[in-house]
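Following this message is one structure expressed as structure tokens.
Removed from the display is one protein chain of the complex; every other protein chain stays in position.
Each chain carries a letter (A and B) given by its place in the written order, and its residues are counted from 1.
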Amino acid sequence: MARYIGVRVLQTIPVVLGTTLLIYGLVFLMPGDPVRAMFGNHPPSEAAMNVVRREFHLDQPFIMQYLYFLKGVLTFDFGKTFQGRNVSDVIATSLPITAQLAFLSIFFEIIIGVGLGIVTGVKKGRIFDNTVLMSTLVIISIPTFVLGFVCQFIFAVKLGIVPATVGNYIDINHMLMPALVLASVSISYVIRLTRSQIKDNLNADYVRTARAKGLDNRTVVLKHILRNSLVPVVTYIGADLGGLMGGAVVTEAVFNINGIGHQLYSGISRGEGVLVVSLVTVLVLIYIVANLLVDILYAFLDPRIRYGKS
Amino acid sequence: MKKLVVTLSVLALSVVGLVGLSACGGQSSSSSSDKVINVYGCEPQNKLVPGNTSETCGGNILLQLFDGLVKYTNEGKAENDVAESITPEDGNKIFDIKIRQGLVFDNGEAITADSFIKSWNYTALAENAQAGQSFFEPIKGYKEVSEENAKTKTLSGLVKVTDLEFKIELEKPSITFPMRLGYSTFAPLPVSQFDDDGRLEDDFGDHPIGNGPYKFSEWNHDMDIKLVKSDTYKGNKVVKNSGLDFKIYTGGSEAAYADVQSGVLDVLDSVPATQSKTFQNDSQVQAVISKSTNFQGLEIPDNLPHFGWDEEGQLRRAAVSYSIDRQSIIDKVVDGLADHPVSYSPNSSEISGASSEVEGNEVLNFNADQAKELWSKADAISKFDNPKLDVYYNADGGGKSLLEAVANSIKTNLGIESSAKSVVDFKTLLNKEAEHNVDGAFRMGWQPDYPSIENFLAPLYTKEAIRTGSNYSGFSNEEFDNLLSDGGAASSIDEANKLFAKAQVLLFKYLPCFPLYDIKNKGVTALGVKGMTFDWHSVPVYTDISKD
Partner (left out) sequence: MNSKIEHFVADYDTNLSAVDQFTSDKKVTGLIQEAWSIIIRNPLFWVSSVIVLILASMALFPGLWSQTDPLVCQISDSNLSGSAIHPMGTTLQGCDVFARVVYGARPSLAIGVMTTVIGTLIGVIIGTIAGFFGGILDSILSRVIDVFYAIPFILAAVAVLQLFQSSDSIWKVIFTLSLFAWTSPARLMRSAVLGVKQQEFITASVALGSSQFRNMFMHILPNSISPVIATATINIGGYIVAESTLSFLGLGLGSNSVSWGQDIANARDNLMTTPSMLLWPSLFLAVTTLSFIFLGDSIRDALDPKGRR
């Protein structure tokens, strides 16, 4: 197992290099001159704009810009944003906020998603199953930017039971609703996935054996079926972490959360290559760790899956 | 399973309980003048340096931190503020500025002629790459300092006379120049913050030292910027609160509106599209609506075939303008929160030289028959096969429904193909505009820098502005340019405005751009907040705001 983890950690290097190069390419491909746009309707002299271009190496070909970035990373200097902040400061303030939001969302995915998945999987074709299915559909059919807005209006503005936005109050109380909204679509997937896995396993031989041994239903479901059903669910949730961290742009906007998603989006729209690539580098690392954990979990959940063959 | 459900409901209840508690605590009563007002803010694009800010996020804050030589009354009149007197000499080519005695920065440093000269020289010099650089273009010596590897580091047009007096010499006469001096780019900076080479301290913008009614206190990036009432301030403004907390909303005004409804935010100086129809009847907020000086138009660039400046192009441009049903668009899409336009500036008493009676402005009135007739006249000159005029907007700016309505209007009333096309963001559209590379018409929004009709014309339609300003239509007309420079050289404001009015007549003939509507200021405040109004250029008069 140790060897397996070691190999995986080594594999991180090409993944990070590949991803950052790709991202730099994408940022470079985007049309528009970020420096001209920076000055809006009051452009200064060409000479002044060239000063900025030189400062951020924007006058260099893309591969040089990428090498400058790599050089910076190796010396632990991610560079500066157009505003003049250290990119590392931006990451240091926004990452914990996003992490809190993402982990709370994952928590809801596990509790609500897996919970409802088990119930609907075991009780086939009941009213409860259909109610859950319908709620799932409502959530799937409404984009987050509408769902978030509606939830905010009903629960915060009209009923006043949760705060409307997060702003600088980074605590569970303020994050609860955003996390639920962010998790909602994934919860639907986790419910469907768990449900289908449970149904698959209900009639498996080992379940019959377990029942034949006289184990009660609860033990059979929680101990045997669930464990055998979890591999795809864990896969999905692990992969989702990356999406929740970087893809929460809409949720963050609706609830005024100053997280990675917002920084990424505004970095993209301002054409700030260095900021975008640095943020993505952090996301890749998180994602790789999450996936490694998932792969290790496989072996724990399903002893038949083995790594590091001797 | 039961256990799980119970745990969940306990969790939910405890959360609700927590919220209930936090809502009750911390309300102490005190008189209204020592309250801090929570106002809507957005993250400044640059650090808080007046000369490096030409956008509203930073600009609104800098306006509270710095007083300029002149200030604008709420009616748009420029009045001396830090200046004791501004005396024109040599036919408005030179201005002699005397500074009021006894005014200080928040660090106790006196405001002198050098506070202005050092600040302006710094902003104008190319190597400092300041966003406000172009504001110094009228001053003599600008060309030398704005060039690549400039040898001269200071503006030759700035001459110190005494500690409290200096002269500004311009490249050419401008009667409107003193009016411009209220823009925050022209703010003074403490001399102590410059090194011997005239460079501003690197971290000045992280904790600016100003001379305005408020003092900078704290900046948590993307969270909030806190200002407190300045205790050294001896200027003209009266502050009715104890400070301003600019809460930064990274995702726009929708979240802020919800916060105003729940009383977390006191002042929001805009209304999101989702609330535009309802905010006036919303019992959880107080609505504020007033006229604005913001110009909204549609530009047709001259790189489009058939839309040049010749007779055919003029006819087609007029036809398009006639075909747009502005009043219906105002009623339905802008929810009535705009007025029908009459000229190339909003019809506002706050703008010197604004007029509702400009020759040729009937082209702004919807007339489908006239539109079709002019279009076929143009066809007689040169046939336009598969006629099409798309309209472009930047998707991050919220112009979608407006431009869809404009496109529908053109399509229905002129019978040509027209649809609204999105460009992903402002940066991309601006670049296409600047390169004269947009394949259709696009929206032009203009927030004036100083309250004169000149500012709605010179930066947008002169030949020079193609290169240095915001002339994206490519309009270039010698007669127009001459009228504007003659206006600047005029001996009185009235005479200048007459020449500017003549220039507008030319715009109505060639139509590089046509006005769409005069948008109104709209904002909301939380219940219990008093004194919220907009100043002449749509910034809340923060000093007047108080709350119970």
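Quick note on the criterion: a residue touches a chain if its C-beta (ideal position, glycine included) is under 8 Å from a C-beta of that chain, and two chains touch if they have at least 3 such contacts.
Please read all numbers here as calculations on a predicted model, not as lab measurements.
*Asks:* Which listed residue, B:Ser323, B:Ser409 or B:Gln504, touches the chain dropped from view?
*Replies:* Answering carefully, the residue with contact to the hidden chain is B:Ser409.
*Asks:* Using the document's contact rule, name the residues of chain A that touch the chain not shown here.
*Replies:* Counting only chain A, the missing chain is touched by 7, 11, 14-15, 18-19, 22-23, 26-27, 29-31, 133, 136-138, 140-146, 149-150, 185, 188-189, 192-193, 195-197, 199-204, 231-232, 234-236, 239, 242-243, 246-247, 249-250, 264-265, 268, 276, 280, 283-284, 287-288, 291, 298, 302, 304-306.
*Asks:* Which residue numbers on chain B touch the omitted chain?
*Replies:* 273-278, 325, 328-329, 332-333, 394-396, 400-401, 404-405, 407-409, 412, 419-425, 428, 439
Criterion: only the chains that are shown with their structure count from here on.
*Asks:* Roughly how far is chain A from chain B, going centre to centre by Cα mean, in whole Å?
*Replies:* 37
*Asks:* Note which residues of chain B are touching chain A in the complex, please.
*Replies:* Where chain B meets chain A, its residues are 1, 4, 8, 15-16, 18-19, 22-23, 43-47, 54-55, 126-135, 146-150, 205, 220-224, 247-252, 254-256, 258-259, 261-262, 264, 274, 284, 396, 424-428, 430-432, 434, 446, 459, 468-470.
*Asks:* What residues of chain A sit close enough to touch chain B in their complex?
*Replies:* Listed in rising order, the residues are 30-34, 36-52, 55, 82-85, 89-90, 93-94, 111-112, 115, 118-119, 149, 152-153, 156-157, 160-165, 167-168, 172-173, 176, 252-258, 262, 266, 269-271.
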